[in-house]
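Entry: chain A
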Amino acid sequence: QEYSADNPMTVALVVHGTLGDKSFFDSAAAGLVRAEADLPVDVTVIEAGNDRGRWEPALADAADQGFDVVIAGTWEMNGFMQELSGEFSDTKFIIFDDTPDFSGGAFPNIMALTYRVSTAAYLAGYAAASVSETGKLGEIFGVEGATILEFAVGFEQGARAANPDIEIVRAVAGTFTDPAKGKEIALAMFDQGVDVVFPIAGGTGIGALQAARDEGHLAVGVDSDQAAIFAPTDPEQAAVILTSVEKKIGDSLYTALEMTLAGDAPYGTTQLLGLSEGAVGISMNEQYETLVPEDVRAAITDLEAQIAAGDIAVDSTM
Partner candidate 1 sequence: MTDLLEVVFSATFLITVIRASTPLLFATLGGLISDLGGALNVALEGMMLIAALTAVVVSVYAPWYVGVVAGMGAGAALGAIMALFHLRYKADVILVGFAVNILAAGGTVFALSLATGGDKGTSINLQSKAIPSIDIPAFEGIPVLNFFTGHSALSWLAALSVAGIWYFLYRTPRGMWLRGVGEYPAAPEAAGIGVNAVRAWSLVASGALAGLGGAQLAMFNYIGFTRDMTAGRGFIALGAVLLGARHPVGAMLAALLFGLFEALSIVMPGIFSWIPGELVQTIPFVVTLLALILFSYRTQRAERTLS
Partner candidate 2 sequence: MTDPILKATGITRIYPGGTVANDGVNLTVRPGEVHAVVGENGAGKSTLMKVLFGLEKPDAGSLTVNGQKVDFTGPKDAIEAGIGMVFQHFSLVPSFSVYENVVLGSEPAKGISFDRAKAIATVRELSQKFRLTVDPLPAVRRLPVGQQQRVEILKALYRDAQILILDEPTAVLAPQEVEELFTAIRALTAQGRTVIFIAHKLPEVLEISDRITVMRGGKTVGEVETKDVDESSLAAMMVGREVSLRVDRAATTGERALEVKNLRLVAGNGVTLADDLTLNVHHGEILGLVGVEGNGQAELLEAIAGLRPVAGGSLTLQGTPLDELTVLERRDRGLASIPEDRIAQGLATGASVAENLAATRLDDPRFVRRGILNLKGIRDNAVALIDRFSIRVGGPDVDVGTLSGGNMQKVVVARELSEQPQILLVNQPTRGVDLGATQFIWKSITDARDGGAAVLLSSADLQELLALSDRLVVFYRGRIVAAFVNHAELTSETLGAYMLGIETQTPEAMAGAMR
């Protein structure tokens, strides 16, 4: 089928939560907005909200409404998508951050995008441990979920690579929506000697970033280039984010739509995207250059190459 500006491909992104997390979903939505501007696609973002009971209906509703491509993310939506893919065999589905089991030619209309995010987190962990003066890092989790731990294992491995004696404390906030709590946790961590925090906790994590700003400590951003997000409105906040572990969901979705339009998208397979594909990485921005010393940056560039080449095996939960 040929799509054109007059007859665009209709695409729905089903967000199982809401936009405004400044990381995960916003990144996906931003990629699609870019796609809408550049490509003959018509994008609708559907926010399913935080009620788990509504996620499956939201996805089904999108399929039901006849969108050409339906996109959703993570293991939370994976199962629902697998169930729907049979009923809506003419619809194309893209799942990011998780994959179904394609063996035996199952799910020919699903394309999975997964990210070796631990590789990027490795680099961030290396940077964080290198700039830490106290030798103590803190991680704040929204919940102890798979996607969250994928960041943590890489981050911790990288940190140890930089400083074998590094001490890392973990805390679980139990929520992605309580920034006050994230802030308190970070403040408590700073009080216990932590000087770099890595919040992987959505809105809760934003509170932790704010604590770093207020206390003059450092933080590592997550999912998107969070320094860039804050720079226009809150430069002080941006100035303490030494780098971010980016999962370039938006970019990868853009590419996936491009391929779909061109007709060469590998539906029925998993795309494992890592450092070499540019789908994950750390933000090498102005703040990074200021906060991370020259020699560490050089070492990181080196490590990046080694990981890409497979010389360093980075842990993964997947």
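The set was built so that all candidates are chains of the complex that A comes from, given by their letters.
As a working rule, contacts are C-beta pairs under 8 Å (C-beta built on N, C-alpha and C of every residue); 3 or more make two chains touch, one makes a residue touch a chain; residues count from 1.
Since the model is a prediction, treat every value here as computed from it, not as a measurement.
Visitor: Scan 1 or 2 and return whichever one touches chain A in the complex.
Guide: Answer for chain A: candidate 1.
Visitor: Using the touch rule from the top, collect the residues of chain A that touch candidate 1 in their complex.
Guide: 17-22, 47, 138, 141, 144, 169-175, 177-185, 187-189, 191-192, 202-203, 206-207, 210, 230, 233-234
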